[in-house]
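Take a look at the structure set out below.
With one protein chain withheld, the remaining protein chains of the complex are depicted in position.
Chains here go by letter, A and B, matching the order in which they are written, and residues are numbered from 1 within each.
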Amino acid sequence: MTAVEKAARLASWLVAATVVVFLLGPLVVTVVVSFTSSSIYTLPPPEWSLRWYASLSQKSGLAEAVWLSVQIALLSTALALVLGTTAAIAVVRGRFAGREAIATFAVSPLMMPGLVVGVALLQAFRAVGFRDAWTSLILAHVIITLPFVVRTLLAALERFDFTLIDAARTLGLSYPQAVLKVLMPGLAPAFLTSGLFAFLASMDNYPISIFLTDARNKTLPIKMLQYLEEQPDPTLAAISTGLIVLALIVLAVGSRSVGLNRMVH
Amino acid sequence: MTAIRRIDGFAWLAAPALVYLGVLYAVPLALLLFKSLSTAGTFPSFAGYAEFFGDDFHLNILWRTLRVALLVTGLSLLVAYPTAFVLARARGVVQTIILVAMVLPLAVGVVVKTFAWSILFRSDGLLNKMLMGLGIADEPVRMLFTETALVIAAANIFLPFMVLPIYAVVRQLDPRLVEAAATLGATPLHAFFRVVVPLTLPGVVAGAAFVFSMAVSMYVIPSLIVGERSQTMAMLIARSYLFLRDEQLGSSMSAILLVIAVAVVLGSSALIRRLGGGRT
Partner (left out) sequence: MAHLQVSGVVKRFGKQTVVDGLDFAVERGELVSLLGPSGCGKTTLLRMIAGLVHADEGGIALAGRELASVPSHRRNVSVVFQSYALFPHLSVRENVAFGLRARGVIASEAAARVDDVLALVRMQAFADGAVTQLSGGQQQRVAVARALVVQPDLLLLDEPFSALDRKLRETMQIELKSLLKARGMTAVFVTHDQDEALTVSDRIAVMNAGRIEQFTDPGTLYAKPATAFALDFVGLSTRLTGQVTQFESGRITVATATGELRANASFTRGSKVLLGVRPERIRIGAGGTEDNTLQVAITDVVPLGARTHLYARAADGDRLLCELPGTADMTETRPGDMVTLHWPMSDTLVYPATV
């Protein structure tokens, strides 16, 4: 390796190391802050304390917000998995014109301003007199989660060896049986990965949700920002730490079954 | 005269998703666009847009939004590019650490991350303590409520979205191509700019398009880091609907953001196709 290459390699590693520190640093800080005894965010904490975790149960509406977010995430992800898988199969196996356009269309919500989609949806719902917040949120979150499913499944289907299905059929399985016993298990990692990311995206979403919530139906991110405005104390850090732990568990599950590398393609 | 076209059976499989997105996504957006072009019942009318563009305050916000988005995209690209290569070359524990660093922030969510950055940026926060400790600053630097802080925080939060597409492309890069370049007489620098960079361009475009569109429409991050003082388009849209009750303004601004987003989507996918990155 020449000197130029060595220098470039060293510089890249330094950048990458800095990146890792800056990506994980804020999270570490949040966790540390959650254990402070003072009601402001100074670091290092004057004393360690669990008071903010204790106060979680007192936080009004927190449990409801968490539960609501989980419900919406689960239901919208489930729906997205069904819609997204069928669409992905159509794009990969079909021979009709406009396949690529469909794929781009299905993935586009990721790049659209969430706020705008939320407003548009709100106005559309109002125009037809639809006012149920809970259902609106689920319907809206499918739009957010669908792109994750489609993207991951497109990649997985393109990698899948469809002659396996032919082999299964020559061995005695009918076409639907072959799909069930050969294709579905083959896609299982993709389902898991996209399901996890879709779930997390839904849990985290603010822009679309803000327009569709009402007084009784507030999702977790909305509740968190509300707390931040009303009472900015380290309780938020405690909630955040909880979410970080949840994310770690999700990642551990994902990497055990699918492998971290496969999770990102 | 009429050709009999066999509708591909698979096309029907795509129908549910298409109908769903059509009714709940495309149509409402189209309606919004339509609304932005009608003022007090007359259509088409550009009064809403005229009102928006006629006001300097609004133009400032638009310009600021675009400027911040470009800076965020540029900064994250600069940092993400070498990181993607390091990630592609890493193995074992190191690879795991980098991957976790990429994915954990995504999993944790924007609210948590932005909140974390707001803690860091505080006058009595860690960053200021470090700067003063290293002797770079004599008194706490005001970070919160500055555009610089916004750019740094956003670039950091969107970084994984820039790294991962580039990483995907770098992983598929045939090392023989760089070897071939070397044996043909190309210096490492020449080989890098003439072989590696062009071949990673599809990933760069994808990542940049992604980050730019997210940066242009971000709401949570500017709300928490810069607040009312230097609003972005998204913040003003939210305000116009939720507080100002000025739907005309809101819909005009929404339409503008929408047009930008659509342009980015279409432009980037066309560009990627031309660069030959269509296959994966």
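Brief remarks follow.
Operating definition for what follows: a residue touches a chain if its C-beta (ideal position, glycine included) is under 8 Å from a C-beta of that chain, and two chains touch if they have at least 3 such contacts.
These numbers come from a predicted model, not from an experiment.
Which of B:A14, B:A84, B:V163 or B:L199 touches the hidden chain is settled by the complete complex: it is B:L199. Across B:L78, B:A137 or B:L177, the residue that sits in touch with the chain not pictured is B:L177. When the missing chain is restored to the complex, the residue among B:R67, B:H190 or B:R245 that touches it is B:H190. Residues of subunit B in touch with the missing chain: 174, 176-177, 179-188, 190-191, 194-195, 198-199, 275-276.
Here, only the chains that are shown with their structure count from here on.
Look at where the CA atoms of subunit A average out and do the same for subunit B: the two points lie 16 Å apart.
Remark: subunit A residues 2, 4-5, 8, 11-13, 15-16, 18-20, 22-27, 29-30, 33, 40-43, 82-84, 86-87, 89-91, 93-96, 102, 104-106, 108-117, 119-121, 123-124, 127, 139-140, 142-143, 146, 150, 155, 158, 197, 200, 203-204, 206-207, 210-211, 221, 224-225, 228, 236-237, 240, 243-244, 247-248, 250-251, 260-261, 263-265 touch subunit B in the complex. Per the touch definition, subunit B reaches subunit A in the complex via residues 7-14, 16-18, 20-21, 24-29, 31-32, 35, 79-80, 82-83, 85-87, 95-113, 115-117, 119-120, 122, 124-126, 129, 156, 159-160, 163-164, 167-168, 187-189, 192, 209-210, 213-214, 216-217, 219-220, 223-224, 234, 237-238, 241-242, 250-251, 254, 257-258, 261-262, 264-265, 269, 280.
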